[in-house]
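One protein chain is absent from this view; the other protein chains keep their places.
The block that comes next holds chain A.
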Amino acid sequence: MMAYLGRRLGQAALLLVVVSMIGFAILHLAPGGPMAQYAMGSNMSQEDLDRIAAQLGLDRPLPVQYAEWFWRMLGGNWGTSYRGGQPVLHVIGSHLGATLELMLTATLIAVVLGCWIGILGAIRRYSVFDYLATIGAMVALSIPTFWFGLVAIFIFSVELGWMPAGNRQTIGDGSLLDMLHHLIMPALVLALVETAIWSRFMRSSMLDVVNQDYIRTARAKGLPEWRVLSDHAFRNALLPMITVAGLQLPTLLGGALVTETVFTWPGMGRLFLDSIEYRDYPVVMGILMFSASLVLIGNLLADMLYAVADPRIRLG
């Protein structure tokens, strides 16, 4: 178990280095840069600009810049934002809560709703409900998140006026009710695609299981149908879903980026986009590394959880 964990962590570390290299290269090779922001519209001389570039270390060759950034990051110094001058970790930390709030709520909705739809679809296979759920999932998967978000804002905020169009809370009102009111729409929009995915996986997993021999054994024992489903089928059908959950993490992060932008949600996703626009290299790299770590840890946790949940699998 420990050997397995060590090996997986080693792989994850290696992967993070590769991610950082590719991210760093793409970011720095993209046209424009932090210096372009200074050069445009301000009346700084070329010498001033050169001095700032030297201060930021941007005048040195790219590999050297990368090595310096990497070395500092290992020491816990993730740099400071070009925009606000605050330490990167501090900037990420101040946006993390909003993102987690949104992601966890959306995941909760998606898992509960998706599992329920999937199980019902599997039990009542080829019923009207099953067909509607299938069509619904295909539609949800085909609609771009940003479009769905904009339509939701248009209907519920602009036309009906039921929901706030964005932000995490009304300024000056931090009550739980107010925050929930703000949370509902972005969480539902973010949950839409997740729900569709969960329902499809759950349905097929449940269909696999209900045709197994041990389900027939459970029925032959005289168990009522709901206990056959809950005690024998559900538990087994849930096992592959752990892997699905791990694999959904990147999709969720990507979805959060779009949703946060549409709903001006003060989370990491919007911070990431804003920082890219400003070529705020340290913040972009920081978020990249942070979310990459999150995904890798999530997958590792999913694999370990699988071993706990399935007695047939012993990690070694």
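Points worth noting:
Simple rule for what comes next: a contact is a pair of C-beta atoms (placed from the backbone, for glycine too) under 8 Å apart; a residue touches a chain by one contact, two chains touch by 3 or more; residues count from 1.
Keep in mind that, in the parts below, contacts and distances are computed from a predicted model.
Look at the chain that isn't drawn here: its UniProt entry, checked against "Nitrite/sulfite reductase", "Biopolymer transport protein ExbD/TolR", "Pyruvate dehydrogenase E1 component beta subunit" or "ABC transporter ATP-binding protein", names it "ABC transporter ATP-binding protein". Between the chain not shown and the residues A:94, A:175 or A:217, the one that touches is A:217.
Screening A:19, A:73, A:150 or A:239 for touch with the missing chain picks out A:239.
Within chain A, the residues in touch with the undisplayed chain are 212-214, 216-224, 231-232, 235-236, 239, 309-312.
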